[in-house]
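In this view, the complex is presented without one of its protein chains, the others remaining in place.
Presenting subunit A:
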Amino acid sequence: MGAVTPYRILRVAGPLVELACSGDIAMHDVVLLGDAELPGEVVAIGGGVATVQAYEYTGGLAPGHPARPRGGPLRAALGPWLLGGVFDGLLRPLAGAGDRLVPGGGSRADGRTWRFVPSVEPGARTDEGGVLGTVTTQAVPFRVLAPPGCSGPVERIAPEGRYPADAVLAVVGGTEVRMAAEWPVRTPRPVRARIDAVEPLHTGQRVIDLLFPVALGSTVAVPGGFGTGKTVLLQQIAKWCHADVIIYVGCGERGNEMADVIAELAELDDPRTGGRLADRTVVVANTSNMPMMAREASVHTGVTVAEFFRDMGLDVVVIADSTSRWAEALREFASRMGELPAEEGYPARLASELAAFYERAGAVRTLSGAPGTVTVLGAVSPPGGDLAEPVTAHTERFVRCLWTLDRELAYARHYPAISWAGSFSRDAAALSTARARSGDPSWARHREQVAALLTEADRLADLVELVGLTALPDQERISVLAGRLVREGVLQQSALSARDAYCAPEKTAALVEAVLAVAARCRQLVESGTPADAVEVVDFTPLLRAREETGPRSAAGVAARRDAVLQALAPGGRP
């Protein structure tokens, strides 16, 4: 922060501020506006005028007020304090900020210290990304690395002990290394190489893990009209998925929801580490009434945090709810800048901005050589539920998985309301190999069978509406029945259920196997002459209740209920 003579503000229109500038200012540089030093970022320079996008409410800012370039682009402050914390779109902690958020606020130093254990000797050589030591946190193996671009001999290394985040822990090739680091949020952190995403991210949600699985390092969009269940689904994944670190970006959504997710994460234990789930989670909260442009920054800060942890060799999941609000912030500012609008007022660069955001996901070999992944899940909120609108239409092209939420399903209280006809996973093929390797060789076959059953049942449902169920041939009536068993016995999963909110892979496999076995038995029965009427009246409730009545990992409990129903369907056991 040099002693630069301040520039003068010329124009203020909400978040758009123009400065008279005569050089010494670069695109994307941070500028501090007015006496309150409101942060903003340069988005255009020309004709002696720099245009700044302000990240705070600019009320009272006037032509003639000073503006100071801070030098350099918007940076995120990264470090161990992020875990378990809640931050605004610029990654400033919200914990100490008071009941009401006023412009220009924000403090960082909170006097906390962490235990550091060095893992190199003085004099050893290290390359960029090399591990210099570890920091003990509640839930995450936090590593202190030689930063990108820094290699050479370890000139100094701190002994084991407790240190504040900004203490110098090592000096490598003349560069000081701390637990804390800074990184420009719009620049992806470097990696050694991108590698194929082939390992599954277990989400604990059956319809996903079975039909539309996602790989670690992949990308997912979740479009759905209001109230279709985007937030509940993404929060379920934040709670239960098998990742090391979760970055939850509440982008232009509700304050009460943020309060809720913070409270719930603090209460829940992490089954994998024994700590609290909150300790592996970083929450970026930029609610809809917080400054709009910080919403634009928040998704970038979110992925930057993710990359920071990825570089330690971790699997990180970024959840952005909702990317549509981010796109709206882009549109808002573009329109104030007088950019030529493309579809629905969005700037023509909408598609490339979306692509760039999702491109920051990936499975990589980090600079340290260890594998690490960033998986990005973004909610999309299409106006009027119209999936042809620009944000949804473009996003679909850039993601590997699409989980489309269906209003009809949500209306019928079929949750998660993921439409099996309108969703896809381009990871499924690669993941079937991984499943086979990890001991579930029938996964791919079961997936195909379930998908086929659902498609057939949907086709017949249209017919049934016209002619009634009893007009169908017996075989097809069994297909209708099988479709119902799959939907109610496997796909439905209530987020409110104590036992079923999370479902382990082995229980998912058991449920699928059970429903397929029962469906096959029903089919055999009608083939051998039993009328469909007689099969339809069999009590399937043990099978349908299995998901609710057994524990989240109880494959055995499911099998027992399957056997009870098969028994009832046995030639002698028929009613």
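Going forward, a residue touches a chain if its C-beta (ideal position, glycine included) is under 8 Å from a C-beta of that chain, and two chains touch if they have at least 3 such contacts; residues count from 1.
The rule is short, and it goes like this: contacts and distances are computed from a predicted model.
K.L.:
Which one, "RsbT antagonist protein RsbS", "Branched-chain amino acid transport system permease protein", "V-type ATP synthase beta chain" or "Iron-sulfur cluster-binding protein", is the UniProt name for the chain you do not see?
P.N.:
"V-type ATP synthase beta chain"
K.L.:
Among A:381, A:432, A:449 or A:492, which one is in touch with the chain left out?
P.N.:
A:381
K.L.:
From the listed residues A:27, A:102 or A:436, report the one that touches the chain absent from this view.
P.N.:
A:102
K.L.:
With the full complex in mind, choose from A:335, A:442, A:455 or A:497 the residue touching the hidden chain.
P.N.:
Going through A:335, A:442, A:455 or A:497 one by one, A:335 is the residue touching the chain not shown.
K.L.:
Using the definition of touch stated at the top, determine which of A:61, A:131 or A:197 touches the missing chain.
P.N.:
Spelled out, the listed residue whose C-beta touches the missing chain is A:61.
K.L.:
Among A:10, A:157, A:172 or A:222, exactly one should touch the missing chain; which is it?
P.N.:
From the options A:10, A:157, A:172 or A:222, the contact with the absent chain belongs to A:10.
K.L.:
Can you name the residues of subunit A that touch the chain not displayed here?
P.N.:
Counting only subunit A, the missing chain is touched by 10-14, 18, 57-64, 86, 94-95, 97-102, 225-227, 250, 252, 254-256, 258-260, 262-263, 285, 287-290, 292, 325, 328, 331-332, 335, 341, 344-345, 381, 383-386, 411-413, 465, 468, 496.
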